[in-house]
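Partial view: only certain chains, each at its native spot in the assembly.
Naming follows writing order (A and B), and every chain is counted from residue 1.
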C-alpha cells in the first residue's frame, strides 16, 4: 500500500479528462482536469508575428498563464491589480511556450502567431504540466481548424507534447504530485516529452534536500511512463 | 414576432442557470450562465478590513472583475500583462461592490471583509449584470457558511440583489441585451434592484442617440420584470 496522501500507487497518475471546445470563441480550446487541478487552455490564431520575426516567413507560438484569484486555498492577489506578473508566472509561461513550440514546424505555420492561454480555474498541484498537456490539445484543434480552411498543412504539427511532474516524497520517487505532496516533497522535477518520449524540457529542484543521479533516473522512468499515458489519452480524446 | 437577432420576445430574458459550489476552495461560489455569458463568481472571507475601517466594528465587501483573454470573439490583452486594469474594469468592479454592499448589514458582519471575484469565462453581453446576480449567490453561500459556524446571524444578509440590462434596440425597448444587440443598441441601461424591486443602481447611456424620459420608463418596467424573475430563480436555485 502507498503512503501517498491520495492513496495512489507510486507510479499512478490522477484521473485525467479533456473537455474540448470549452471556449466557443477560440480556434482551439480544452478544459483539462487532472484530479482537482482544472486548467482552461485556449489557442488564438493571429495573422501577425512579433516585430523581430517579420519577413522571416516563419511563425511563432507564445503562451500566457494565470490563476483565478480563488483557484487556491487562500485567495491570491489578482496580478492585474498588483500591476505585474510574478516571477513564477513568467517562468511558467516561458516554459509552456518553449514546450509547445517544440510541437510545431514554425516554417510551415507561415507568418502567423498562435497564443496559448492557460488559466487555472482550480489548483491542486501540477498546474504548469497540466497547462502544457492541455495546451497541446488546444494547439492541435487550432491546427485542425487551419487545415480545414487550407491555411496550413497538417504536418505543421510535428508531434504530441505532454508533461508531468515527479518528486521524491518521503524518500520515494512518485508520479504526478498533488498539492499536499508538492508542499512536502524533497525534490520536484517537471518533464516535458514528445510523443516519442524524447525530452523537450527537464526542470528539477531540490526543495530542502539534494538528490542523486540515481534518484533523478527513477523520476525520469516514472515520467516516461506518465507522458506515454498522457499522449495516449490525448490521442483518444479527439 | 420579434426583430431581435436571437428571436427572443422584447421582454424575454435569456435562459439562466446557477451552478453553486463550482470553486471548491471558496466560502461561496457560483458559475452563472445567462445564455452564452458565463461568469464564475466566488466569495472569499477574510478576518481583516481595509485600514480606514479598523476599529469601527463594521465589515466590508469589495469586488474584483476580470475577463479571460479568450472569453471574447477577439483575444483581449491580459490586464496582468498590460500592467493595469482598464477604466472599464475598474468601473465595473466598483459597480458590483456598491451593488452587493446594499445586500449586507455591514455592522452585523463584524470586522471582516468579503471579496467577490467575478471572472468572465465566456462573454456574450451583460457580463456586469450577470456578475452582480451571480455574485449575490456566492455571497449568500458565504453567509450561510458563516451562519453554520456561528460567525454571524442570518439577518446580516438583508435582501436578494439582481441586475439586468435593457436597451433601445431598433427603436424599441428590449430586455437583457446580448452582444449583437449591445453593439447596435441606441441606448443601454443597467438596473440593479433588491428583492422588493427597490433601486440600488441605475446607469443609462445614450450610444449615438439620446433618449426621452418615456423611453427610460419603458426600460425601467422591463427591468423590474427581469429582476423579479432573477430573484425568483435565485431563491429556487438553493
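Just so we're on the same page, contacts are C-beta pairs under 8 Å (C-beta built on N, C-alpha and C of every residue); 3 or more make two chains touch, one makes a residue touch a chain.
Please read these numbers as outputs of a predicted model, since none were measured by experiment.
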With 2 chains placed, the number the full structure-file assembly comprises: 6
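The working rule: only the chains that are shown with their structure count from here on.
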Where chain A and chain B are represented by their mean Cα positions, the distance between them in whole Å: 33
Contact set on chain B toward chain A in their complex: 23-26, 29, 36, 40, 42, 44, 46, 64, 66, 68-73, 75, 78-85, 89, 115, 117, 119, 121-122
